[in-house]
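Only one structure is covered here, and it is reproduced in the block below.
Just one protein chain is left out here, and the rest sit where they should.
Chain naming follows the written order as A and B, and within any one chain the residues start at number 1.
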Amino acid sequence: MIKSIIIAGFGGQGVMLMGKIIAESAMLDGLNVTWLPSYGPEMRGGTANCTVIVGDEPIGSPVVDVPDVVIAMNIPSMIKFEEMLKKDGIMILNSSVIDREPSRKDIKVYKIDANKIADAIGNSKVLNMVTLGAFARVTGLVKLEMIGKALEETFAGKNKKLIDLNLEAVRQGMNSVS
Amino acid sequence: MKMLMKGTEAIAEAAIRAGCRLYFGYPITPQSELTEYMAKRMPEVKGVFLQSESEVATVNMLYGAACTGKRVMTSTSSPGFSLMQEGISYMAGAELPAVFINVMRGGPGLGDIQPSQSDYFQSTKGGGHGDYRMIVLAPHTLQEAANIMGEAFDLAFKYRMLVTILVDGMIGQMMEPVELPEWKNIEELKEPDWALTGAKGRKPRKVTSFDLDPYELEKMNLRYQATYKRVAENEVRYEEFKIEDADIIVVAYGTMARIVKTVADSARKEGIRVGLFRPITLWPFPYERLSKISQNVKHILTVEMSYGQMIEDVKLAVNGKTNVDFYGRSAGVVPTPMEVLEAIKKIAR
Partner (left out) sequence: MATVDKIVAQMPKSLSKVEFSYCPGCHHGIVHRIIAEVIDELGIAEKTLMVAPVGCSVFAYNFFDLDGTVAAHGRAPAVATGMKRALPDRIVFTYQGDGDLASIGTAEIVHAANRGENITTIFINNAVYGMTGGQMAPTTLIGQKTTTSPYGREPKANGYPIRMSEMLSTLEGAVYIERTMVTTPQNVIKTKAAIKKAFQAQIKGLGFSMIEVLSTCPTNWGMTPIEAMKWLEENMTKTFPLGVFVDKTKGMI
């Protein structure tokens, strides 16, 4: 099994971190992973994206043409990556920002009101973790327990509250999709 | 324990573990994280980090530090590597060991900052003046990159040669789980018998790259050539992936090779038997082995993130025994698996 995920949004929406946590939790679960960022001036103000691949076989190419999952946090990202998505692939949308439908009908679409859920938790920044929770529930590729560990690794040295806050966001994201 | 690391960080940490305590560098994308890692880490291990004023200065700082017989390194990206060529030629002439990391980006000129493999000629054929060579290693995963650092220093000292680790922006910027190599005990590293340390109780030593008497200079050059010959005989490294039954062998290195691994699998699903031959040492190039395996295949396809540089070595190796085709994109555009598969299908027809 090898699954590829493209995560895209505005710089500042935390898409790189979301990708990193997915990669790290999968790694902690014993899987092979790669995380490949878009880099360069593209990051300044514009959109950012990363490609994460997880699998139980060795991973060759860190670049994908046909991702299994696309997580789009804004409209330009949805438009840019929709076309590439595999037939019957999964598209996770941040519906707080994306107020329209993808044009393809042969994909599975999940809408997450990420900003609203994050605001309700009391920190608008955790919208990426809310989305990550939804991703985990929908795909089953990463486990909550491992996400918790990955957050601990990532925020090592920061206060426990921050980790709890992020984990709570992941949980609520999981519950937001059925 | 495996850690999720960025390529630049994995390389930097592995270098420190391999006994490197002297790093000189100048920021340049897409490898500045390596420089920044060293800025933070070297003081922690009581090593030296120095940001130079330019790559011209960097390479000469390396020259000086290498004269003292210690493990020294720098990292840069294409435009910076160009500026280092003068110093590289001098270091090669002075038979100084050092490790260079070139995280290639699109060129020529200022180019861009996206991944590329267009510095192959510069590294393997000599970007500076004179009859010199440097060992060029091209890892294709972060684990391999981390493992190869120790080997790079060992080779540099064994042969008194420069070693370049040639990777690209993708390997520099991506993350992958890495099991870091063991720590080398730097106390155990022997001081070479040519090192300039102050002539206390011994005859003064000299390290230079020149002799105005051509016959003497020729002797020096013949010595370099003898070293290069020994390296070519003993240090060739490559990987073969599913080549046993292959009708088409793709030759690719670094990032391109890992993309081809994925492509080989998908081609096989479509009934095309594809294998990969991956040079790990770009110099010395695995001519002999490639020559041998090319006898039994219908096609060789060279795939590069350039408009065709390594293909010249591939053609030398194949020497007309079979067809050699090429597919490549450059300027920071990375060929996708699908494009490479198309290229393979075209020649399979």
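Operating definition for what follows: a contact is a pair of C-beta atoms (placed from the backbone, for glycine too) under 8 Å apart; a residue touches a chain by one contact, two chains touch by 3 or more.
Note that this is a predicted model, so its numbers are computed, not measured.
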| item | value |
| --- | --- |
| Contacting the left-out chain in the complete assembly, out of B:40, B:292 or B:346 | B:40 |
| Contact with the hidden chain (one of B:53, B:193, B:213 or B:245) | B:53 |
| Footprint left on subunit B by the chain that the document does not show | 26-29, 32, 35-36, 39-40, 43, 49-51, 53-56, 79, 109-110 |
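By our rule, only the chains that are shown with their structure count from here on.
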| item | value |
| --- | --- |
| Distance between the centres, which are taken as Cα means, of subunit B and subunit A, whole angstrom | 34 |
| Contact set on subunit B toward subunit A in their complex | 2, 4, 29-30, 112-114, 169-170, 173-177, 255, 258-263, 265, 334, 336-338 |
| Subunit B contact footprint on subunit A (complex, rising order) | 20, 23-24, 27, 32-37, 39-40, 58-66 |
